[in-house]
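Heads up, one of the protein chains got dropped from this complex, but the rest are sitting where they should.
Right after this comes subunit A.
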Amino acid sequence: MTTITAQRARVARALVVVLGIVFVVLSAVVPGNTATGAPAAERPDAARAAVPAAVGNVHAPIKGEGSTWSANALDQWIRNVWSNYQWKITYNQQGSTAGRNAFANGTADFGVSEIPYAVSNSNEQDLRPQRDFAYMPIVAGGTAFMYNLQIGGKRVTNLRLSGNTIAKIFTAEITRWNDPQIKKDNPLLALPAIPIVPVVRSDGSGATAQFSIWMRQEQTALWDAYCEKAGRPMVNGHCGITSNYPVVPGTGFVSRAKSNGVASYVAQSHAVGAITFVEYSYALNAKFPVAKMLNESGYYTEPTAQNVAVALLRAKINQDKSSPDYLTQNLEDVYRFGDRRVYPLSSYSYIILPTSRDAGFTLDKGLTLADFGAYFLCEGQQQADVLGYSPLPINLVQAGQQQIRKIPGGDPVIKGIRDCNNPTFSPDGGNRLAQTAPYPPACDRQGSTQCLTGTGGAKDTSTSPSGGGSSDGPDDANGGSGGPGDAGSGGRDPGDSDGPDGSDDGPGGSGDGPGGGAEGDGNGATEDDLVDGGGDAEVVDDAAVVELVSATPQSIPLAESGIVPRLTMGGLGLAMIAGAVLPPLLGRRARPVLPGPAGLGRRGLAGGAAS
């Protein structure tokens, strides 16, 4: 028995070895095979020439991947177009880095990212994809600092932080909430001596990238020192821009994946002391406050739609249509914009559109994507404010409308200023949202007092002052929110001391400045529109009537494969069949070696025991 089994085992082993070798050879051949895909990528050139004429027939389902920063807005728009037009769009929120990668690899029809490919001074190698693409801004917003802080068991909702304080918190220079520098920002709060737990993103994220761009430019020394500690290399003399936040061992940072991850960590009841950077909408959804951030003119502001719109008036948009980075943002002037309403960490989020039919992008998909783009550039922007974002201004909407025309197969309905229903549009071409933005109340000014009203998702919860006896009268706060020409300090009366038991209603009614009336109207209009569900029937084009159609036949472009891969694949297949079929057919039936006199006793015993 043993000799024959051993022989067959040897045969089987030899077989496995042979197959293994075959596969090793195959794997050596495969890269050559995929390399032959390159000519295939050039093939659609012919098709591309014919693109402008060709229009998709049906709205094919499309799939996108990317940013979690802007995902709340995208998800809402996708729900809207599905319920109104039955365009099937799937959005997979995996982070900006994953989105850029998925688009480059061709696994997503569109990507969404806060930063473009190949940002200069970046730590990451982030090459532009082979397929043709164009950027288009989708929505603006503020990267907010959502926090979980309690004083005497009551949640703090009016925290204020200067840029330098924020930078020190996220570089582990300030580690406790009662740090004098935080105290200086918050004269009315008696902050506890508990450790600060900075919560950062563990995945590659556009929010991290935006934050690190700001750190590199505005807090260079702190950022460089931190990079040194984290062991990150310097890029052009300073710590680089990164999508993966560096964490220094032993600093008590917590890393979580995706915006939802960091926001839900901070929102846990036991995470007192935690602070994170995340889009404003996540704080609204979690019903948590965000820190007001100090701007250049000495006011602490919140990333509301208006403040973001004002800040982004200074965003420098790349206007060079031949540049691969056409329409991308340069925010260096935003950070130091002197308007009192500015929220410094404001930015745009971008969609990456395919402009060729590479990577299986069809005309039908193009039809869906172009119509979706046309939808969210106009109607979709109405909801931006309520969702926690800020609508795009007119210049970017018009540029975006040009970009969506480049999508193959698309036939978007381009709406003018009148039809677009974008809340930022005004007949004179200015940004209505920014023009009507209210000025911050005097209590938001850097100094010895602070507003008591809540922020972010905890707007309705005010915080009673817990520390600092010398506060200005909150009742006078409204005086500061005068017209644009007003320096804002007129209403401040240092003599009027309200004491620590100051009433909660003081600055709560702020926002009634001269511009407040107009702003209120704008808000009302926005809400009215929202009730309709965002897709009013008037703006639906006749061509976009709901139609249910079956799929159209599609041809899949095949990569030209050479004779060698074919032979290899054929040979491999034959080898596998042979490996499975031959051994049982050829092998002779195992026959037990007859026991000799020595084996007899053992066998006999075993047989006896069994029967």
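Assume a residue touches a chain if its C-beta (ideal position, glycine included) is under 8 Å from a C-beta of that chain, and two chains touch if they have at least 3 such contacts; residues count from 1.
In the analysis below, contacts and distances are computed from a predicted model.
Enquirer: According to its UniProt entry, is the unseen chain "Fe-S cluster assembly ATPase SufC", "Phosphate transport system permease protein", "Assimilatory nitrate reductase (NADH) beta subunit" or "3-oxoacid CoA-transferase subunit B"?
Expert: For the chain missing from the view, the UniProt record says "Phosphate transport system permease protein".
Enquirer: Could you tell me which of A:N121, A:N164, A:Q181 or A:S255 touches the chain that is not displayed?
Expert: A:S255
Enquirer: Which residue among A:A98, A:I174, A:A263 or A:L392 touches the omitted chain?
Expert: Spelled out, the listed residue whose C-beta touches the missing chain is A:A98.
Enquirer: For the chain not shown, which residue from A:A71, A:A207, A:A274 or A:I394 touches it across the whole complex?
Expert: Of all options in A:A71, A:A207, A:A274 or A:I394, contact with the hidden chain holds for A:A274.
Enquirer: Where the complex has a chain not shown, which of A:Q76, A:T143 or A:S202 is the residue touching it?
Expert: Among A:Q76, A:T143 or A:S202, only A:S202 touches the chain that is not shown.
Enquirer: When the complex is taken as a whole, what residues of subunit A touch the one chain not shown?
Expert: Answer for subunit A: residues 15-16, 19-20, 23-24, 27, 94-95, 97-98, 100-102, 123-127, 192-195, 197, 202-204, 231-233, 243-244, 247, 249-250, 252-257, 264-265, 268-274, 576, 579-581, 583-585, 589, 591-595, 600, 603-604, 606-611 touch the chain left out.
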